[in-house]
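The structure's right below; bear with me while I get my questions together.
A single protein chain has been removed from this complex, and every other one stays in its place.
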Amino acid sequence: MSRPLHLDPQRFLPADPQVRSIAARLFGAVEALPIVSPHGHTDPRWFSGNEPFDDAVSLLLWPDHYLLRMLMSQGVTLESLGLPPADAPDAAPVATDRRAIWRLFAEHYRVFRATPSRLWLDHVFATVFGLEVRLTPETADHYFDTINAALATREYLPRALYERFGIEVLATTEGALDTLEHHTALAKSGWKGRIITTFRPDDVVDPDRADFVANVLRLGELAHEDTSSWRGYLAALANRRAFFRTLGATATDHGHPTARTADLSPHKAQALFERVLAAKQQPGDAEVFRAQMLTEMAQMSCDDGMVMQLHAGAWRNHNEILFNRFGRDRGGDFPTRTDFTAALKPLLDRFGSRRDFLLILFTLDESTYSRELAPLAGHYPCLKLGPPWWFHDAPEAMLRFRRQSTESAGFYNTVGFNDDTRAFFSIPARHDLARRIDCAYLAELVATHRLDEDEAAEVAVELAYRLAKSAYRL
Amino acid sequence: MSRPLHLDPQRFLPADPQVRSIAARLFGAVEALPIVSPHGHTDPRWFSGNEPFDDAVSLLLWPDHYLLRMLMSQGVTLESLGLPPADAPDAAPVATDRRAIWRLFAEHYRVFRATPSRLWLDHVFATVFGLEVRLTPETADHYFDTINAALATREYLPRALYERFGIEVLATTEGALDTLEHHTALAKSGWKGRIITTFRPDDVVDPDRADFVANVLRLGELAHEDTSSWRGYLAALANRRAFFRTLGATATDHGHPTARTADLSPHKAQALFERVLAAKQQPGDAEVFRAQMLTEMAQMSCDDGMVMQLHAGAWRNHNEILFNRFGRDRGGDFPTRTDFTAALKPLLDRFGSRRDFLLILFTLDESTYSRELAPLAGHYPCLKLGPPWWFHDAPEAMLRFRRQSTESAGFYNTVGFNDDTRAFFSIPARHDLARRIDCAYLAELVATHRLDEDEAAEVAVELAYRLAKSAYRL
Partner (left out) sequence: MSRPLHLDPQRFLPADPQVRSIAARLFGAVEALPIVSPHGHTDPRWFSGNEPFDDAVSLLLWPDHYLLRMLMSQGVTLESLGLPPADAPDAAPVATDRRAIWRLFAEHYRVFRATPSRLWLDHVFATVFGLEVRLTPETADHYFDTINAALATREYLPRALYERFGIEVLATTEGALDTLEHHTALAKSGWKGRIITTFRPDDVVDPDRADFVANVLRLGELAHEDTSSWRGYLAALANRRAFFRTLGATATDHGHPTARTADLSPHKAQALFERVLAAKQQPGDAEVFRAQMLTEMAQMSCDDGMVMQLHAGAWRNHNEILFNRFGRDRGGDFPTRTDFTAALKPLLDRFGSRRDFLLILFTLDESTYSRELAPLAGHYPCLKLGPPWWFHDAPEAMLRFRRQSTESAGFYNTVGFNDDTRAFFSIPARHDLARRIDCAYLAELVATHRLDEDEAAEVAVELAYRLAKSAYRL
């Protein structure tokens, strides 16, 4: 029953032959452009240590919350995939035979049909590992052996792959308390790959986190500031931003449950900080504090030139039982309805017209594309739109983003593609897919005489390469 | 001016010749599959009595709220269509000449252009009644005579049509207080058709209904339980569920204004029940009671294995004047913005990871497809997505459902098609349309190399037949 695994050279391009030929011409000129990855979650340790990856299961399955969530939806338990719960006492037996786990995954590979996971993985299987048959229960062992054999070779060490993948720059994301030792080691290593960090201060600005107070104290220690005062806390944050910049950071990132911003008087902001730090917060205080901190971060970006990213609207750890047993990032997070027009107004009232400040917006609520995000980005100088995020990093969803945002925001208020992934092996697959979909969209415009082909060719290069470099100041 | 009524063999398939040929191949293999109709509103009396249907107007026009709503929107009154208001004193004259009513309908048939009603009716006219010209004022009499003549023959008796339509199983929907005598008669009749009931307890769980208290009392009588107590009320519901299962029910259905669920302590639930039963409810009590009852019903489904369906988000009887004069289901109901991610959390916290429980979700708010429903169903083992419902049971809307849900939920967290109709004659038309649109979507995936054709062929059969059987445990 083995079927060929075939990556068609014109995959994801429009079906109509004439439109496809336009798209193919556009894509041909961007296919081989270097990869600029300005936002993602790879582990800098991989590149500083340059040790071989373990095996197919620990590399491709365990860290991928897209795979875990879908497998769980079909009744596959995490224990059966080899992931142990934290609450061991009542735990079911945990699988340990990685070959058997890989076979279980292969048995369920069909459930990923028409999801982006399938498209990314097939690309990895075919282009990175040279596999030529489809993953099925019958080919599971062949896959397991082939992948594991490859991973043991020098050609599959992280730095070799970075180079093979044609990556020009790769941004990781670290918390404000991270000491960045792997980035430091990389900087000293002499390796020419460009791995930069990104400053993500969620753990020190979110009073709803259990470790918030401890984190603020630790922030003070790292920054040699007294973070028990509002002034010292802000100074410590500015200090950490400066430290991150020494290791290449050009951007900050903010993962907030909502896009709410605030612009409190310094006196009120200080009083609020004191309440949340003393764990005397009143209802709503945490939300307002996070809102105020977005505005403070915007101010710091005006001061230090770091690009600000806002990923708003994820309900993290909605599946509390899963979170308590297996921790974060297992697939139990969900989008929520998100407001931007009202939420961002306090910040925009202060910085909206600044031309030296850039705030890149990401949403999980597609209804905001045409109603809020594109109109806002099509007016405020400081705003640009990030690419479709997470659940929407997929062919149909990417087309919806372009179709729903371009007529109000144009192309030049967007910032190119983010792979936003910890799945290092899939980075080329994700950029390949995004470039193909953008060329598909551009070809539609050309075929219906909404854009001339010479212009589309210019835009294709901008979407694939230039806009990310310029927006992220890389 | 008579124009041919022609059902093109490739209708609803994509226009592009290559994609259409793929879709046609896929559809060719599912076109003749038996119809599994796991959720609908046909009248079991038709099949137990097997009497002839009256005439074109009473069969095709009066019960169809899609037709009534559109005709009203164009200024046609229900009185002119022969429907008498309940408030006779001030009523306008009511038409009684059915041929004249049919002519009035024919005069307005053009307003249904590009609506699903038109597609379904043309299918009924052509395939069930053999009509070969389009319905226009000029052909109205021909239609009226042809249809009425056919209805008087044995070939048009309900059981004969059930068999001619290729129905394998047909679920009706009955309230908790229904005595199911027609199902009982059917079970004893020896007829081989499979007509099963579905348990819909809205009338005994919704304190906003004027007859709620009386209904709860009647529930107790039927179940031989004391429904003045919370414990007895729950026991009576479990008892009725068991009774419905003896007449084939495998599923329950819940029509709620919102998807809100609750998980009150038994003590609080009991106190709430006592308040609503004593008509001492406080603001919000009715909503919380309905919310709690969804969770109680989920518990009972875990106990007795019945599949649970939730149809959330309809504002029933928004047109109050219409409701007061003409009663329910005349076309004056509307979708409302619906939340699922927060609303379902209490239920999911208890049953979300159960693999022996299935909750099928339906929405009238398409903005929830990509933002809430597909991500939720793509993670929680107990959740699956019902097909596009009511206003969204239409070609473009079905494509939106697939395009917006598949990338996060895949195919295997959906449950195939529901015709959800009381328009028995249109059941083949509705399944035909749904199968064509699913094949159209699959062909797009194949043509753009997002799915191989052998896989699409397998999925087509699952969407048309197998998923409904397995999800509804038929």
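The chains carry the letters A and B, assigned in the order they are written, with residues numbered from 1 in each.
In this section, contacts are C-beta pairs under 8 Å (C-beta built on N, C-alpha and C of every residue); 3 or more make two chains touch, one makes a residue touch a chain.
Since the structure is predicted, the reported quantities are computational estimates derived from the model, not experimental observations.
S.K.: For the chain left out of this view, which of A:Y380, A:F425 or A:Y472 touches it?
M.R.: Final answer for the missing-chain contact: A:Y380.
S.K.: Using the touch definition from the top, which of B:L121, B:A140, B:L186 or B:L364 touches the missing chain?
M.R.: Residue touching the absent chain, from the options given: B:L364.
S.K.: Which is it among A:S2, A:Q282, A:N324 or A:S353 that touches the chain not included here?
M.R.: A:S353
S.K.: Of the listed residues A:R25, A:H142, A:K345 or A:R422, which contacts the missing chain in the full complex?
M.R.: Missing-chain contact among the listed residues: A:K345.
S.K.: Quick one: say which of B:F47, B:F112 or B:F424 touches the chain that got left out.
M.R.: Candidates B:F47, B:F112 or B:F424; residue touching the omitted chain: B:F112.
S.K.: Could you tell me which of B:R231, B:K268 or B:H318 touches the chain that is not displayed?
M.R.: Counting the whole complex, the residue in contact with the absent chain is B:H318.
S.K.: So that we can see where the missing chain sits, which residues of subunit B does it touch?
M.R.: Subunit B touches the missing chain through residues 3, 7-8, 10-17, 69-70, 72-75, 110-116, 119, 134, 315, 318-322, 331-332, 334-337, 364-367, 391-392, 394-397, 400.
S.K.: Tell me where the left-out chain touches subunit A, residue by residue.
M.R.: 14, 16, 18-19, 339, 341-342, 345, 348-349, 352-353, 355, 367, 370-372, 374-381, 383, 403-404, 406-413, 444-445, 447-452, 454-455, 459
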